[in-house]
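With one protein chain removed, the remaining protein chains of the complex are shown where they sit.
Let's look at subunit A:
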Amino acid sequence: MNTPKFIGLDNYTRLFDGTDQYFYNSLAVTFKYVILRVPLGLIFSFIVAFLLNMEFIRGKSIFRTIFYLPVIVPAVASSMIWIWLFSPDLGLFNSFLEALNLPTLNWLYSEETVVPSIVLMSLWGMGSTIIIFLAGLQGVPRSLYEAAIVDGAGAMRKFLHITIPMMTPIIFFNLIMGSIGAFQVFTEALIMTQGGPNNASLFYNYYIYREAFLFGEMGHASAIAWILFMIILIVTAIFFRTSKSWVFYESEV
């Protein structure tokens, strides 16, 4: 909190040479979260969107509203609700497991389960991704399906050879946005776990917050934030590189 002094790259060397004991830990925790949450999030929202797009489903707008609703709930409020759902003694999840005679979990309160628990909670709030997928699904030209039916294609083939390729730009968009969002996970750690237990949910952004506002190390926190920026930049760049080989744009044919 004193007047800034120029110290060159000291803040960065402190991170990489291990003087700062939390840097690698928080990177590991964050990557674990991203790796779990991004694919699961994409698959989950795609499935929900696909089901919502089925012709036989009645009252689509109601379901759409239900799935979108969590997005409107402020993150702090939903975190409070989920704290109760995750409660080891009184929580809904553990009552459920107990009713099925399965062993109960400590959810947010054990090092092994805290990140998966937060991933589970984040799936609940995937409304925007679902809506974008849904819009994409509705944009797939009917003529393609009709042509496929004429050619004798079954449901699986239609899905694999029409739906998926036509959806790749949307999947690509959601992949990028989802990864960026996942790297910046923060509120859950702040409200529900404060980085605990034993730093097992010390997400990168929470780590920045802690350095800046609890330890008062503004310069150090800024250095950490720059590294996050670089990480996101590199990850996004990699996705863009690979996109040429799997993303299909109709206009480019």
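Structure notes:
Note that contacts are C-beta pairs under 8 Å (C-beta built on N, C-alpha and C of every residue); 3 or more make two chains touch, one makes a residue touch a chain; residues count from 1.
Everything below uses one rule, namely that contacts and distances are computed from a predicted model.
Hidden from the displayed complex is a chain whose UniProt protein name, among "RNA polymerase subunit sigma-70", "Probable glycine dehydrogenase (decarboxylating) subunit 1", "Response regulator transcription factor" or "Multiple sugar transport system substrate-binding protein", is "Multiple sugar transport system substrate-binding protein".
The hidden chain makes contact, of the residues A:Y109, A:W124 or A:F186, with A:Y109. The hidden chain makes contact, of the residues A:Y24, A:F96, A:F159 or A:F215, with A:F215.
Along subunit A, the points of touch with the absent chain fall at residues 1-2, 21-22, 87-90, 106, 109-110, 196-199, 209-210, 212-216, 218.
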